[in-house]
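Heads up, one of the protein chains got dropped from this complex, but the rest are sitting where they should.
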Amino acid sequence: MEFGPHLLLAILEGAVQAAVLTLTAVGLSLVFGVMRVVNVAHGEFYMLGAVLAWCVTSTLGGHPAIGFVAALIIAPLMVGLIAAAADIFILKRLEYEPKNTIVATIGMLYVIQQVTLIAYGPEARPVQAPFNQRISLPWFEFGDAGFALTWPWGFGTTTYKLAVIVAAVVVLIGLWNLMARSRLGLIMRATQLDREMAQAFGMPVEKVNAMVFGLGAALAALAGVLIVPIQQAHYLMGAEPLLLSFIVVIIGGLGSLAGTVLAAVVIGLSDGVISVFFSPTLAKILSTLFVALILVFRPQGLFGKRDL
Amino acid sequence: MNLLSTKGLSRSFGGLRAVSEVDFDLPTGQVRALIGPNGAGKTTFVGMLCGRIAASSGRVIFNGQDVTAIPAHQRIAMGMAYTFQITSIFGRLSLHENVALAMRRRGDLSDAAVDEAVTDALRHVGLADRAGSMGGDLSYGHQRLLEIAVGVAQRPKLLILDEPTQGLTDGEIGEFNQLIRSMTGNTTILLIEHNMDVVMATADYITVLNFGQILAEGAPAEIRASAAVQAAYLGKA
Partner (left out) sequence: MSARSKTLALHVGVILALLLLHFVLPTYHHGNLARIMVLSVYAMGFNLVFGYTGLLSLGHALFFAAGMYGSGLTIAHLGFGAEAAFLAGVVSAFIISAIVGALALRTAGVALMIVTLMFAQAGWYTILYFGEYTRGDEGFVIQRPDRVFWGIDLSDASNRYLVALLLFAATLIITLKFVESRFGRVLVAIRENEERARMLGYDIFRYKLGAVILSGTISGLAGASYGLLFGYVGATFATVQYSILPLLWVLLGGAGTVLGPLVGTAFMTYLIDKSSEYTAAYMIVAGVVLVLLTLFARQGIMGEVRRRFLPWLP
């Protein structure tokens, strides 16, 4: 394949990764913005989404679409509930003190990960996509006959991958509506801006915490369900999304959902593109250093309104 | 000879001008009270003096040196001491250690000398018998006294006390007044206070701040009689 189509293919693949990363990162950003909690176990919620999707689809059997739709509902719901419980029984009791909370979430990371290892095993298992037609994409060139369309072999995508991108956009729009228009969203935004004032106004900040923590986890789990037909479900798959989500949230700026989305798109795309053309390890070295230096020299990130 | 001066010192927070073009002079050895209604900018002004808050514009001159760009810890090392408005001691460390930390920084005392000096300082404020207790175990009033002991232990040229008598009982306030009077001559003291009795009893000179600017300055009797100051406090200004 020539360079042009190759690049475009990389971008398309990157877009799928970016879509999934956006959902995951938004979950992390929400939890940090409203609760001021850095959830190191966030990647494990993503992994749980993928693993539970496998469980649901392999239990239900039948046409892959049935199992998948069921998984889309059940997995985020279950993970959300687990997260809410963790908030009520652990994090709340720690009074959300920063150091203790981080240590507790590190503990949660290991517990979730290792329980999955025990129950699900160390293998990576695939889940079938609900639909998966190949779409060949055209490329253009200026030949003897003027402008002509060609169909380079291997240059294409699948309906499922496109659906993932669409799904992510839909969910984000829904989330935006929730935040901007609903009462719950109002309470969440108020708590994010000024927790004490929100409490003084009688807003149920405590209950909101459990809901927000659950919602953040559910978003990560949803991302896991969406990605699992493309990747496979494996008990260690939470580590990289965690790192990338951190990178996104910090660069995009804390307290800014728009910044998170923008950063996720940019980083997801560039990670995909760079991984195709250069070494992914080098990309990781550069991005982790970049994040560290941003935190040191420009803690509010690119669009953030507050520091960590 | 002025120990501390400011020239055109200002601080804005976004659109709010908390302190505006303040020229302030504090002669060596004086006890100066800084008063003014709530929100007048006293704490912001004092924050800029000791370096906790950066100035938006203007200069701070301490002991002949322009310290405007110098960080807080260095100003302290140059001879300022500051006690916090809301009591801020080391609650989980002993009284002895609280005072010792202040003294050790001076660098001129051996460990044995520090121990002796700590006992002296605690005795001066009447806390010597509780030297081993944790700071957090003390009553609020005693914590305040401990803070003052810590301030004095630093043998500062300038001691800045931010609302030192807030929360003290009348008896404790009386002790505080005595303590201040026993220190005059050796130490220059700048006192932010709301308690007018304390101000009248201890201050040589008073500066009144309102809306971030100096409203009036003068001896206690003058200020007490000033109609402008009364109006400011009563909200008629």
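Think of it as A and B in the order they're written, each chain with its own count starting at 1.
One rule holds for everything that comes next: a residue touches a chain if its C-beta (ideal position, glycine included) is under 8 Å from a C-beta of that chain, and two chains touch if they have at least 3 such contacts.
Remember, it's a predicted structure, so these values are computed and weren't measured experimentally.
Every shown chain touched by the omitted chain in the complete complex is listed here: A, B.
The missing chain, though absent from the display, is touched by one residue of A:109, A:129, A:164 or A:212; that residue is A:109. The residue from A:46, A:68, A:213 or A:246 that touches the chain not shown here is A:246. The omitted chain makes contact with just one of the residues A:136, A:150 or A:279: A:279. Looking at chain A, the residues touching the absent chain are 38, 90, 93-94, 98-104, 106-115, 117-118, 122, 243, 246, 250, 279, 281-282, 284-285, 288-289, 291-293, 295-297, 299, 307-308. On the side of chain B, the interface with the absent chain consists of residues 50, 52, 72-74, 76-77, 82, 84, 88-93, 97, 101-102, 104-105, 150, 154, using the contact rule stated above.
The criterion applied here is as follows: only the chains that are shown with their structure count from here on.
Distance between chain centres (mean CA atoms), chain A to chain B: 52 Å.
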